[in-house]
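Only one protein chain is missing from this complex, and each of the others stays in its spot.
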Amino acid sequence: MIDVRLLTEQFEPGQFIGAFTAAHPGLGGICSFVGEVRGAGGVEALELSHYAPLTLPGMAALAQTASDRFGLMGILILHRTGQMAPGEPIVCVSAASTHRRAAFDAVDYAMDHLKSQSWFWKREKRAGQWHWIEPRADDYADLSRWD
Amino acid sequence: MIDVRLLTEQFEPGQFIGAFTAAHPGLGGICSFVGEVRGAGGVEALELSHYAPLTLPGMAALAQTASDRFGLMGILILHRTGQMAPGEPIVCVSAASTHRRAAFDAVDYAMDHLKSQSWFWKREKRAGQWHWIEPRADDYADLSRWD
Amino acid sequence: MAAKLVFLGRLADIAGMTERAVATGPLETILADLPPELAVALLGERIRLALNGELLVSHGGIVLGEGDELAFLPPVSGG
Partner (left out) sequence: MAAKLVFLGRLADIAGMTERAVATGPLETILADLPPELAVALLGERIRLALNGELLVSHGGIVLGEGDELAFLPPVSGG
């Protein structure tokens, strides 16, 4: 099962992961990653904007590519948009597979591509001021691991 | 927080992961792996025996080593013992970290070591007969990645 | 006889809006009617364009027709 969603409200990753797990009887293992908004550096809020005609199709294509490449039983990709407070989940990726290694690699792959290639623009509020976030060089280095 | 448990009854990974996540405000990301008993090959039941004086201290030492090596905020290691049916969770590892890569690597590391070095003996029931499971060569190959 | 420009990320700040209705026609003509600071930003080397949801490989010779939507996409900051 490929399940890809953009979520505009705060979500509980465990609920989605639980339902996703239950949808794959016979799986060997499920690997999940949940990223949260960090409050370090005085961040008061984070806002993610996206471009609907590209963002969701891009995530769906990534899910399909990861599923094919790693031979998954299923993959779940959830991403928040809009304004979030520190501590709120922003992204959740789960991969279900008969093999542990494939599940790990698929989530790792999907996260690297989400971080660097997905159509999101981020800004964070510090001391009441919004600041746009530029891509990090690390994200590109992570991505090159899969070439 | 290091949280290591042997569980004798069926458990809900999401409940433990949820509580573990909530215990680490300020984390950047949390990576989790849940392994389930596979029913392939006509497996009707799986039984894990352990040796109490070695098993739990061994898991605690592994958790501490992984936490130190990858600079984690916390690690959760849950392992079932006793008799399980296909589809039941058998192992759950979660790592909380400010960095995504560290969380992934820590869970990967802990799983590889749990699979090959922890003090569990497994047997599975097929067609009403119990069969002991030998270590798999793959497990040792996985382990050598960390040397 | 209207098309739409969509501004993402910091371009929305510069534009002071997330989208803007414009007259149809060649992109150069449309940009010439915008505030110069915005036009310069939209033409930035790292800005990618998507026409009706499809990324453009080449940025030359764009002419917007009725109902077309042209999005200006600065470098993403990731998920």
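Labels for the chains are A, B and C, by order of writing; each one numbers its residues from 1.
Following the convention adopted for this analysis, a contact is a pair of C-beta atoms (placed from the backbone, for glycine too) under 8 Å apart; a residue touches a chain by one contact, two chains touch by 3 or more.
Quick caveat: nothing in here was measured; it's all calculated off a predicted structure.
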What chains on display are touched by the one that is not shown?
B
In the whole complex, what residues of subunit B lie against the chain that is missing from view?
35, 48-49, 51, 53-54, 57, 79, 90-91, 111, 114-123, 132-136, 139
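One rule holds for everything that comes next: only the chains that are shown with their structure count from here on.
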Chain nearest the overall C-alpha centroid of the shown protein atoms
A
Please tell me the distance, in whole Å, between the geometric centres of subunit B and subunit C computed from their C-alpha atoms.
51
For subunit B, residues that touch 2 or more chains besides their own:
none
